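A single protein chain has been omitted from the complex, and every remaining protein chain is retained in its original position.
Per-chain numbering from 1; labels A, B and C assigned in written order.
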Amino acid sequence: MMTNRICILLSLLAAGRLPAADDVLTRVAAHAERFGEVSRQIWETPELGFHEDKSSALLEQELRANGFEVRAGVAGMPTAFTASFGSGSPVLVVMGEFDALPGLSQKDVPQLLPVVPGAPGHGCGHNLLGSASALAAVAIKEEMQARGIKGTIRYYGTPAEEGGGGKIYMIHAGLFRDVDAVLAWHPADANRVNLGSLLANNGGRFRFYGVASHAAAAPERGRSALDGLMIMLNAVEFLREHVPQETRIHYVITNGGAAANIVPAFAEANLIARHPDAQVLDGIWERIMNCARAGALASGTRMEFVQGTNYANVLPNDALEEVLARAMQKAGGYEYTPAERSFAQQLQKTLGFEVKTPGPEHIETSKSETVSSASSDAGDVSWVVPTAQFTAATFVPGVSAHTWQAAACAGSSIGRKGMVVAARTLALAGVDILEHPAEVTAAREAYTKRLAGRKWTTHVPVDGKPPLDYAMK
Amino acid sequence: MMTNRICILLSLLAAGRLPAADDVLTRVAAHAERFGEVSRQIWETPELGFHEDKSSALLEQELRANGFEVRAGVAGMPTAFTASFGSGSPVLVVMGEFDALPGLSQKDVPQLLPVVPGAPGHGCGHNLLGSASALAAVAIKEEMQARGIKGTIRYYGTPAEEGGGGKIYMIHAGLFRDVDAVLAWHPADANRVNLGSLLANNGGRFRFYGVASHAAAAPERGRSALDGLMIMLNAVEFLREHVPQETRIHYVITNGGAAANIVPAFAEANLIARHPDAQVLDGIWERIMNCARAGALASGTRMEFVQGTNYANVLPNDALEEVLARAMQKAGGYEYTPAERSFAQQLQKTLGFEVKTPGPEHIETSKSETVSSASSDAGDVSWVVPTAQFTAATFVPGVSAHTWQAAACAGSSIGRKGMVVAARTLALAGVDILEHPAEVTAAREAYTKRLAGRKWTTHVPVDGKPPLDYAMK
Amino acid sequence: MMTNRICILLSLLAAGRLPAADDVLTRVAAHAERFGEVSRQIWETPELGFHEDKSSALLEQELRANGFEVRAGVAGMPTAFTASFGSGSPVLVVMGEFDALPGLSQKDVPQLLPVVPGAPGHGCGHNLLGSASALAAVAIKEEMQARGIKGTIRYYGTPAEEGGGGKIYMIHAGLFRDVDAVLAWHPADANRVNLGSLLANNGGRFRFYGVASHAAAAPERGRSALDGLMIMLNAVEFLREHVPQETRIHYVITNGGAAANIVPAFAEANLIARHPDAQVLDGIWERIMNCARAGALASGTRMEFVQGTNYANVLPNDALEEVLARAMQKAGGYEYTPAERSFAQQLQKTLGFEVKTPGPEHIETSKSETVSSASSDAGDVSWVVPTAQFTAATFVPGVSAHTWQAAACAGSSIGRKGMVVAARTLALAGVDILEHPAEVTAAREAYTKRLAGRKWTTHVPVDGKPPLDYAMK
Partner (left out) sequence: MMTNRICILLSLLAAGRLPAADDVLTRVAAHAERFGEVSRQIWETPELGFHEDKSSALLEQELRANGFEVRAGVAGMPTAFTASFGSGSPVLVVMGEFDALPGLSQKDVPQLLPVVPGAPGHGCGHNLLGSASALAAVAIKEEMQARGIKGTIRYYGTPAEEGGGGKIYMIHAGLFRDVDAVLAWHPADANRVNLGSLLANNGGRFRFYGVASHAAAAPERGRSALDGLMIMLNAVEFLREHVPQETRIHYVITNGGAAANIVPAFAEANLIARHPDAQVLDGIWERIMNCARAGALASGTRMEFVQGTNYANVLPNDALEEVLARAMQKAGGYEYTPAERSFAQQLQKTLGFEVKTPGPEHIETSKSETVSSASSDAGDVSWVVPTAQFTAATFVPGVSAHTWQAAACAGSSIGRKGMVVAARTLALAGVDILEHPAEVTAAREAYTKRLAGRKWTTHVPVDGKPPLDYAMK
């Protein structure tokens, strides 16, 4: 492990990317080893959404130790917390996630090899996400102290990004009301800043309740819940032609009846819809709900909808993305050691396709507005506060999130090097924003322009209890 | 023609079926030739439902000439009429129909040979139906006069049985309120009295209205009326498993969109449902309506239902059927002349199957409760007044109604001989009922028992205008 | 327990139903207590199909002890066996079943009370079925010995009636080739002999294999197995209108995809079809298979069918049913003790409807040809050998098979009294057949007439291995 840590520092120094003139980068470097260890510790004890007890406690403890005031268990979620330093405006938030994914347990080796088969693993690299953001927050705080920069730096520990939507409950709890700007990042296979977005999504379980009857002796006395479900889903298929072509609607039948000789009294599907624009999606969603109501009406059954994940698309912030682009260009990428190169090559062989993504030494900044097919509750935050995001090369080029390969990288020195790129970028951008009120104003204007008079809405009820057991079902 | 008429009389006399003791049969015989001519005249000018101008005028004129008081154009229908003789109770009604069927124009020859291709024809033998009932009414009236029988004999001219439902409007108009018993018959391929019923039916046009749009350029702006229709019809298919197995639901799509490159703004299906019990059918119908509503709801279109034919099943009347059975046994059948036998054999060759129905000399009376797959507005009458029906052998054995073969028979001497069997049966039964108050009481009791506390209902609105152009659409 | 046994004998004697003149009934009485114990022992260790190790061993042991030659593990099934006595023709087989049902564990009390929740139980009374048939076989054998009756009496231990189809593998193995007549019975809530049949059935799992793909990122690269399944099932719904109305087709979706954001690579439904006639069902089944093939064709997926249960309807045997009717009239029913009456009344209260079935003292014999909605592999036997069945009142009137109430009765003295009625009927009928060659001839003729030139067919392959683990899946 020691070798790895030294290796990171040496490679960064060797690349000449820690200029004496820029103190905040020196501060990142000073804490990089410790937060690398934190990321590894979280990686070693992967915890599912709303159950990140050890992971959140560790991050809280590190931030407290570095002079932040920590409020744990906010917004009705035991593993959500805020860590704050300074006072008054501008208020800058750096967000951190730390939940793992089910079934992705994996060792830090370039072959499929679970630590515990079937157990959770950090296939989305949130161990790095939460740790790099904390590292940046600490460096920004030290820079504020050293140079007397006014304002507030906060770290928001946001649990259960993988479906539980912790950030939405934090919005509902008012924790973003006094915030001027939010910075976030996400592990990926490249260092990249642009105006890209994610798909808004909405989903949940459609449950139909009918009347059981012996299917051979008295089918006419039964009312089939499965009929209700199938009529709904058939109707959804007809809907596809008449929604914008970027829409996605997909489902599985999670309960299709108990026994073939009994008219099904219960049936259930899990359905998700997505669109690049949350407001357009809302209109489509109402039509899907009508398909479900129609299924119940036509079959003489009762339909119940259980709300699942509902994330908004990201409203990119043109001003903040410019700040981030400048920051990442200054932060720079990194290079593989021979061992890391070998690890990367072995991993890429398992992918089954030719990799075209550039390496981690590369920085890509553009004004591209591509839409990724993923979804995140960071999207919801972007509708209520000026927010900007980027990715850092924590995964070997070609590796996608939600794979065992990503989980392997997230525990490796490659992951930790990518995490430092993220922390450097966040730290530089954060200091930039706090020092220059014009950036805050520009961010607000950019936000207002993209919002274009619309308002954030969500299907997650304001007074709703967070679904703390969602990942256990 | 003369030969035919003499032939009928001779054959009846030869069979010894006009006993001097039973005057009403003598009276039937006396008018048989004339009403045979009437039936032929109606056959020669086939008129569709609600447009039976010549046919109803002819029957009205004959009844008036025979001393009946005629009220023409009753219940909002120009071709509906009542003809009455006598006063006070009991009130006996004999019903007569006279509408033709579209596309069944046919000469009185045993080969497919339309008079005018595509024109209407008497494929259901209603030219005989209306004429035999009138013949019976006249004979009963003369018998009442001759023997001083008290009460009222009426003939109801009921138009548009083939879909227009003339009798239902006559019920709504109160024309059956003071009636004690109704007798009716129908042309068929055998002389038969039993407790059989017909299927109740209900039907109409389901129209969906959507929003047109270019199907390639902007399908997402369209709301497809055809989608609404298909979602409805798919849902109806799922319904089939969960209705009693005797139910029938069948449909055609009468408008499936205007052009393939335009999202359909209009679509229409014509759907009919049937069941042996009108009240059960009503419950099923409401579920079909829900399928239609569901189609509109799921597709974002509007649905409109245009009521079509709605006929109740027949409530058989055990007491009146006994009266009819006795009457038909006394009335007797008839035999073919060599020419008729040859005609029958040629016609049977065109059927393509082996005929098992017995010949016209045969009388079949039983308490069988079989349900025919046909439907009639005589069913509705049977729910409001004690009503009984039977069939007479006007068609060659094996010939079904609604065929060109039936149309050929309905214009032939075979049809006219069968018609006399019907008139004789009606006349005997009619006199029996008028003379014996106990029969009226028994009929009422039998009716009440079969009704079992239920009430007649119909989807044809009480204040609805008869759809006088239904057969023209 | 002793009280119960004595009680049975006393009640039978009291009813005067053991006439000295009919020795075979005396022989049944002599063994009734022992086989009652056997039935209770099997009831106490309920074993699922093909796993009836203790049950079959116990019956084999009893039959061996009573002088039968036993061949265990026949036809590739460890729990199938034959027990034989005598030689030459006629060869009479009495069939016995002994498998339990999953999830129906129940104590012998009139309230829902499982011995082990979720464990198997004798909800179909097969503990009685196998024991009464063995009791009858022993009595017949003793009567043959005592009176020098020629021929062969066999007991066939037929496993896995509840879906495994043990008898079909025994037919395939040739075990019915030299048999002249087969007698069987089934536990029910009344003593009844008639010409009733059971529905033929066929079923199995339809598995679709597609190509997975991220449902949001690249749905066009996926081929949905669930689409294949839904297209198939939709097509099946359209089929309903165009099959005879007595047909039943019912299904559940047993796998509807893995996760909502992945195009399903696998989907599965379990579908069963039924019809009163196995040969008609075969034609319908081929059309269902075409729906499945169509689902695969239209969705670009692959379909695989895994054969499940396939039982023929029962061909009733008019001659043998007459023998059984005579026998049961002689055998007589039985009466409840006050304790049994109380048990019956408590149980009936749990049914939720008014019971109209007559009590166990009643014997109902008729030529009725009603079709029950159940299915059995005894149906298959009836297509290859003259076979007759009846029911005995082992369950309280109103209690259906496959319920906890039936399981409670099957372990009670009521069950054992009904079992004696069955054994007496079988014994009387068996001796009758063996003594009178004319009965065998008549049975053969009746069989040939009902077969009407048709041949038994099955979807269970001749060289197929019995699905020994079917009940465990």
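The rule is short, and it goes like this: a residue touches a chain if its C-beta (ideal position, glycine included) is under 8 Å from a C-beta of that chain, and two chains touch if they have at least 3 such contacts.
Small disclaimer: the values here were computed from a predicted structure and weren't measured.
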Chain not shown: contacting residue from B:214, B:349, B:436 or B:449: B:214
Candidate in contact with the missing chain, chosen from C:295, C:333 or C:466: C:295
Touching residue (missing chain; options B:48, B:233, B:327 or B:344): B:233
Contact with the hidden chain (one of B:257, B:316 or B:467): B:257
Hidden partner chain, touching residue among B:270, B:307 or B:350: B:270
Identified contact with the non-displayed chain, of A:55, A:234 or A:458: A:234
Touching residues (missing chain, whole complex) on subunit C: 219-220, 222-224, 227, 230-232, 234-235, 238-239, 241-245, 263, 287, 290-291, 293-295, 297-300
Chain not shown, touching residues in subunit B: 199, 201, 203, 214-217, 219, 226, 230, 233-234, 248, 250-261, 263-264, 267, 269-272, 274, 373-374
Sites on subunit A contacted by the missing partner chain, in the whole complex: 234, 237-238, 240-241, 245-246, 249-250
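In this text, only the chains that are shown with their structure count from here on.
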Chain of greatest Cα-centre distance to subunit C: A
Most central chain, Cα average position: C
Separation of subunit A from subunit B, taking each centre as the mean of its C-alpha atoms, in whole Å: 72
Centroid distance [mean C-alpha coordinates] between subunit C and subunit A, Å: 57
CA centroid of subunit B to CA centroid of subunit C, Å: 50
Of all residues in subunit B, the ones touching two or more other chains: 234, 238, 241, 245
